[in-house]
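Reviewing the structure listed below.
Right after this comes chain A.
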Amino acid sequence: MIQNAWLIPLLPLIGFLILGLGNKFLTKSLSGIIASGTVLGSFIIAVTIFLGFLSGENKATTINLFDWINSGTLHISFSFLIDQLSMLMVLIITGVGFLIHVYSIGYMSHDEGFTRFFAYLNLFVFSMLLLVLGSNYVIMFIGWEGVGLCSYLLIGFWFKNQDYNDAAKKAFIMNRIGDLGFLLGIFLIYMTFGSVNYAEVFEGAKGFASGDSVLVVITLLLFIGAMGKSAQIPLYTWLPDAMAGPTPVSALIHAATMVTAGIYMIARSNVLYTLAPITQTIVLFVGLFTAFVAATIGLFQNDIKKVLAYSTVSQLGYMFVALGVGGYSSAMFHLTTHAFFKALLFLGAGSVIHAMSGEQDIRKMGGLKKYLPITYITFLLGTLAISGVPPFAGFFSKDEILALTIGPFSNIIFIVLSFTSVLTAIYMFRVFFLTFHSTFRGTEEQKHHLHESPATITIPLVILAILSTVGGFLGMPRIMSEHHFLSQYLAPIFEFSDLKSEAKAPSEFAEYTIIIVAVVVLALIVLWAMNRYIKKASVPPADDKQTPALRNLIYNKYYIDELYDAIIVAPINWFGKQFNNIIEIQMIDGFVNSIGKTVIWGGKTLRLVQTGAIGFYIFVMVAGIIAILLYNFIR
Partner candidate 1 sequence: MATANPIDYLPIIIQFIVAIGFVIFGMIGSHLLGPKKHSKVKDDSFECGIEAQGNARLPFNVKYFLTAILFVLFDVEVIFMYPWAVNFRDNLGNGTWFWEMILFVVFLMLGFLYIIKKGALDWD
Partner candidate 2 sequence: MKAIIILSALGLATMFVGVYNFKKALLPMILLGLLAVIGINTMEWNTNIHYYNDMLYFDNWAVSFTNLILAVSILVFLLSGQYFKKNTDHLEDNYSIIIFTIIGAILMVSYSNLAMLFIGIETLSISLYILAGSKKTSLASNEASLKYFLMGSFATGFLLFGIVLLYGASGTFHLHGIKDYVIENHASLPTIFYVGILLMMVGLAFKISIVPFHFWTADVYEGSPTLITAFMATVVKIAGFAAFLRLFFTCFSSITEHFVPILCILAVLTMFLGNITAVYQNNFKRMLAFSSISHAGYMLLAIIALKESSFIAILLYTAAYSVATITAFAVLLMIKAAHQENDSIDTFNGLAKRSPFMAFTLTIAMLSLAGIPITGGFFAKYYLFANTISAGYTWLVVLAVFNSAIGVYYYFKVIIAAYFKEGSEEKLSIFPAYQLVLIITAIATLLLGILPGLITEMM
């Protein structure tokens, strides 16, 4: 069976081709079935291979499809690496992906671009599978760009709205900055190890001393890529804006799968990172900072999807913290549970938005409990899971990460991260109560339309809710069970790193403390939130109302978008104009007003030199030739 693993990415690709080419001829139901069916097929294959790994029957295998490049010193094969880590990711992608496909059949049923939407979704699944299955960095990069492209297409799916276009463009450009780092990292890997295959690279890396500067640079470059894709500070602002896309897209791409590609990449490169402690520290602090900042921003957002988006950024920060302290399997664990409950929350939010006829502002909701019972219960389970209430999934994975942070850097990380998890609980319960409890605050017309979503929407919700509830048992803490399923499953991948880093297991006392404190604090938060949002029925103020400065700052996302405008976008535009003017001198008059005095001065000076268009061109040519000759003689 494992030799047939190439079918896993092939099926969604076929689905994409059928949907893409047959756009005009397929009915909605047929295209929904094709799209979901291909992903389900991949899922089933993945499960059989996964079971093979569990029984110990399958070993990590490389499936070579064809030689992609083979010339001189450059050998890159188009091949897949089937091992425990990639199969775990494949299961998440196809499993959650399938549920979201089914959900989309209901959610997108009224959209005119139905078939196009599913074609993009299938293309996305294909690219994502390529990303995780590739056996070298180049294939990973291809998938990496592919998912970026699909994300771009899907964010801008409702392209009639200019804001959505801008969001799509922003996402793409931010990701390109990250990709730049990734690409340079790949080149450096190729230069250092003479290969881009994981096996050879990691084998070669083991010969390096820990902390070798080349490894540090490589890992830093790769991490820049991960920051872009996984929305870490400073490249995170695209993710909240990406919520412009349809909700299933947010669930699939911007919560469960694509944004975790950065985590996967670092986990895959764990050998390199373990050998570069400096980078690990940077990863740790970037993750910590992101987790904290995003959580604070999440506190005051009023758009239900924006809250979830910031929460995703924050949770991704958690995972990077885990990676930073060397807890690779803990990061993967949290990635898995996060995929379950965040997909659930997004889909639940989608169900709410669907019922509210497109309204996303939680101030205008309230009391939806009785109209949307299934959504209500599943959303509650998701909220409990993300907040870390035992025994839901988030509790186990999050506490595992928290436990890892006890010790290093005099517990400061532990303290900040714990505080962040308190914040998480606060904003999630705030959203939950504001949405489902108290009385309805929308218009009469909206109230009239309120209805529970169809089965295609609720069934995925229920399944994901179950997974969010029991998913935590994949990795029970030591004090509860001898058997940490996930870390044992992944052990072969992280063998080297686990050997290198000193024992990470926290003391039993610490684990008990964390659990007890977590439960008590969470209970307090729930009580507080119930008091505030149900009893007092407090609603966040409207946008134009005066608010305290700090709150204002946070509400406006620390003005980071504005800052970016000032220090990145503006200079690039400025350069563009500058060049245009000095060189194409005739334009001066048209642009003089918009450009600084330097350009005016430069333009005037150059205009004196120039006798006419061709004359100027030739003048610069001759000047260039003279400069070249002079350079050579002076040297």
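A quick word on the picks: all candidates are chains of the complex that A comes from, given by their letters.
Here is the rule we go by: a residue touches a chain if its C-beta (ideal position, glycine included) is under 8 Å from a C-beta of that chain, and two chains touch if they have at least 3 such contacts; residues count from 1.
These figures come from a predicted structure and were not determined experimentally.
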In-complex contact of chain A, chosen from 1 or 2: 2
Of chain A, residues touching candidate 2 in the complex: 23, 66-74, 138, 141-142, 145-146, 149, 156, 159-160, 165, 168-169, 172-173, 176-177, 179-180, 183-184, 187-188, 190-191, 572, 575-577, 579-580, 583-584, 613-614, 617-618, 620-621, 623-625, 628-629, 631-632, 635
